[in-house]
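With one protein chain held back, the other chains of the complex are shown just where they sit.
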Amino acid sequence: MRIAGRGFNRCAPLVTFTFDGQSYTGRAGDTLAAALLANDVRHVARSFKYHRPRGMLTAGSEEPNALVTVGYGAAQDPNIRATTLEIYDGLTARSQNAWPSLKHDAMAVNDLLSPFLSAGFYYKTFMWPKSFWEKLYEPIIRHAAGLGALSGETNQDTYEKAFAHCDVLIIGAGPAGIMAALTVARAGADVILADEGMAGGGRLLSETYDVNGRPCEKWAADQLTTLSNMENVRIMTRTTVTGAYDQGTFAALENIVLGNPEAPKECFWRIASQRSILCAGALERPIAFPNNDRPGIMLASAVRAYLNRWGVAPGQTVTIFANNDDAHRTALDLIDAGVTVAGVIDSRAGALALGDYPMFAGGQVIATKGRLGLSTITVLDCNGTHDIQTDCLAMSGGWNPTVHLTCHMNARPTWSEDILSFVPIDGAIPKMLVAGAARGVFSTLGCLAEGIAVANNTLRELGLIESQIDIPTAENSTYHIEPLWQVDGKGRKWLDFQNDVHVKDIVLAVQENFRTVEHMKRYTTQGMATDQGKNSNVVALAVLADATGCGIPETGTTTFRPPYVPVAIAAMGAGSQGHGFAPERHTTSHKATLDRGAPMMEARLWYRPSYFPKPGETTWLETCNREVAMVRNHVGICDVSTLGKIDIQGPDAGAFLDFIYCNTFSTLRENRVRYGLMLREDGHVMDDGTTARLGLNNYIMTTTTVAAGQVMTHLEWVSQALRPDLLVRFASVTEQWAQFAVAGPKSRDLLNSVLDTTIDDENWPFMSCGSIDVAGVQGRLFRISFSGEHAYEIAVPSRFGASLFRLLTAQAEAMDGGLYGMEALNVLRIEKGFITHGEIHGRVTANDIGFGRMVNQKKDCIGNAMSQRLGLLDINREQLVGLKPVEKTGRLTAGAHLFIEGEAAVSENDQGYVTSVCYSPTFGHDLALAFLKDGLKRHGNRVLLVDHLRDVQTWCEVCHPVFLDQKGELSRG
Amino acid sequence: MRLPCPLCGDRDRREFYYQGHALMLERPLRDAGDAAWDNYLHNRDNPAGETRDLWHHEAGCGAWIVVTRNTVTHEVLDAILVEKARV
Partner (left out) sequence: MVKLIANSPFSKLLPKTIGTVTLTDIDSGKMTLVAPFKGQQKLVSDALKSTLGVEFPAPNRTLGKMPRSVWFGRGLALIIGADCPDLDGAACFDHSDAWAIVRLDGTDTSAILARLTPIDLRESTFKCGHTARTLIGHMTGCITRLGVQSFEVMVMRSMAATLVHELTQVAKNIAARPVISA
């Protein structure tokens, strides 16, 4: 019910929304919870386990009950707290965990079965038979219990993530936070003031007293305006700081006002700060009395917030139950607003009424009634029991400082007897100070004064001059509280409303010897799920302490972990879906390749063509076979720009390469190319490739596409850490050059049709390199071959890459040649026995691939010492071999294992494994490269290839890994 | 987590690649023997407290650095270029 003339948003425009299909009107600035209460909707949810009717317990982000699902289909968002969701035109919200309707929920039968569903019931009940768990028990439990559900469709919403930097991060813009921000900002430091609310102010937005002679909410607005006009202050509203991390880094979640489908929903911030001040305030806690969970029973501070901030009375006849002075404010505000206060039940025997309302000092609420909403409470005091008709009970068991962030780096809070709650310890988070209610200082004046004092301490630590700021005048009442955790009486006394944990569950946990706080939590689920027990944990600890006979300080708290409020994974991973998942590296021939309909494959971040289909070709293999034959008989063009190219310069460039590679490069002649093998320090092969000597002090190294980054990091390591003595510098020039393989018997003819000066065998023998001019552009030519054919690689600066690719393609096609893709490239290199990372997969040595003699023993190099370990020289190691099917039609498969005739195909008898296979159109059957125990000596032997996954068994002949042209005459020709 | 690159200043951890203990700087001679090489490559302490480890400012300036930090408090005490750490 809305109270005329009350609420800070009383003049705001009207907003229309729906809840469970019914249309309602609220005011801009209302939360869904406030707007529903204004429409007298109190019952908004069913509880997790027992499906009990529930209403709003709080008015903030700690809400355990009032969770709703917003939107439909792909945009469906479950478990949104109605107490923080701002309404907007067109908002559609639904209740959760109820069927067929919130009012008539079939699963409410669980509540009647509750004697059988106590804590740990499924651990005990669903033990046997084991196989039933996954198929029967778990689905049933999941169906019956739970929060909201996902739609199962791909989320189409957009999210953001962002970084922010500041000198001082102030968390919370209540009285302490505002004063801290003013103090720090006046000293000139960069401030970020983050607050979870839609406007700063904290509790000041829900109270009616004055600060500095102004109504407190107006005072707060004034200060925030002052702050927002300062260049060094950034106010981040709707932004909850969710975690404290190392070196002053914080995570924060910004809710972006909804209603605009184009806009991102949330932004996940990483804030890096020099110093931080935690002004996170405090949260009120409930009292565990029988049936304390009916809709209409809420926290006293929430009743005050709904009344003062939004002008909503959550009931017509309100009662209050508390163990402290603070809750009496609620009675005074209600009376001021014209709402009937039917009584204040204060458990403290000596408590006095602060206004004109019925007072039950030393009283307790021992029972409540009302199935879908509170109707009656029963009070026990020294005069006996009284039934009071009431539709809203405001309860307060005291206040808990919001210590969560102080515990994110392993600190534990300490118990304070003064406020009967936990307070943070000093230095819990490096370079963070805590001020105000978060430290247990509850008066407004105290918070204002602390904000200034703590901010000045922060300024001192930063070496800045302190600000002289007057403390505003404000209420300074003392906080009197006496312990009251639970009330005796018949019925369940709820602790964790979200997980349906009540006092008896804790007692049962203790009986079953789950006595420590962390065990109790796991046994009962106390403090789990979306609210993480923000309201309930301290009361539950007190109940646990009582049941075990330990004190509360000895019982301690469970571990507070980030995030403070739920964070969508989509927000943390914002921008990383689809094209944003990883950068896409495109060669200069990318567009021309796509234009020809070539399917792309990924090689690390690069996109490379699989094959170039021609009209009439229906399978990739058909195309691949044509491309292989084309290269073998005519000429083929392939973009090889993706291979890493590292330019190495300096007087010691040769010596550096000798240290990097296991073979020698300082002896390489200028304008010549040599194959090199690079080891890891543990003696295994890291990478291979060709390195060309372009000049006396200038080499250009080629790495494989996939290892380019790793090799660059390795070279930096060796140069900076191990051999800083060498005069050598290097840089990646992969991106500078577009490079194309021109392979096949007609390759030289093709080149001579585009080069400004023609080449011949004498000046350009196999493994030579140098400068050339191609169609008016200076480039480089390397006579190297990865196909075994007479072949070259031609390179031009990348800006000319697309143009050269078109030119080469046209010339090739005029000579019965054309483009070939990775599939054909793979066949060509397997036929020739050239290795890739399929073979040098990290566990093979130079010996294993038959290159043992390349490891020059006359010099030190990376991996040299360890490559001579006995274990790595063992003849029983698997060595690279070729495999051919004995029957021409025999199928070879990669990943298959090799066995000897007559032995079972089990791992004990394993002789080796297949790394690469292809169908070779040149030979007319499959070929494979494999590693086989003592393989070098077994050429000519027969082995059985067994692929258990694909159910293949093929007799193979072991052979030399080079199937084609073992003498290398083709590439030299 | 943030690391103080000696060249670039404080930077977010995501710019750095972690390598392992700074022991890797003390590469044995080629003929130092299996035990020395085994220690160099494989054997590491796992201290609760101060440790020196190698980071590469891979997504930044490319410098390899030695970071001294506390594995218990996560405090970063020092960061220097590897070429200065060797001297």
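Residue numbering begins at 1 within each chain, and the chains themselves are lettered A and B in the order written.
Going forward, a contact is a pair of C-beta atoms (placed from the backbone, for glycine too) under 8 Å apart; a residue touches a chain by one contact, two chains touch by 3 or more.
The model shown is predicted, which means the values in this text are computed figures rather than measured ones.
Colleague: Among A:316, A:467, A:633 or A:736, which one is in touch with the chain left out?
Modeller: That would be A:736, which touches the missing chain.
Colleague: In the full complex, which of A:270, A:439 or A:521 touches the chain missing from this view?
Modeller: In the complete complex, the chain left out is touched by residue A:270.
Colleague: Sort through A:27, A:81, A:161 or A:832 and give me the one touching the missing partner chain.
Modeller: A:161
Colleague: Since one chain has been left out of the picture, which residues of subunit B touch it in the full complex?
Modeller: Residues 7-12, 14-15, 57-63, 81 of subunit B touch the chain absent from view.
Colleague: If the hidden chain were put back, which residues of subunit A would touch it?
Modeller: Within subunit A, the residues touching the omitted chain are 158, 160-165, 190, 234, 236, 239, 254, 256-257, 260, 262-264, 267, 270, 272, 575-576, 579-580, 582-588, 591, 605-606, 647, 649-651, 720, 724, 727-731, 733-737, 754, 774-777, 796-804, 807.
We adopt the following convention: only the chains that are shown with their structure count from here on.
Colleague: Measuring from the mean C-alpha position of subunit A to the mean C-alpha position of subunit B, what distance in angstrom results?
Modeller: Using C-alpha averages as centres, the distance is 26 Å.
Colleague: Taking the complex as given, what residues does subunit B use to touch subunit A?
Modeller: For this pair, the touching residues of subunit B are 1-2, 10, 12, 17, 19, 24-25, 27-32, 34, 37, 41, 54, 56, 58, 62-64, 73-76, 81-83, 86.
Colleague: Quick one: in the complex, what on subunit A touches subunit B?
Modeller: So the residues of subunit A in touch with subunit B come to 163, 245-249, 270, 272, 409, 430, 681-682, 713, 716-717, 720-722, 724, 860, 864-866, 869.
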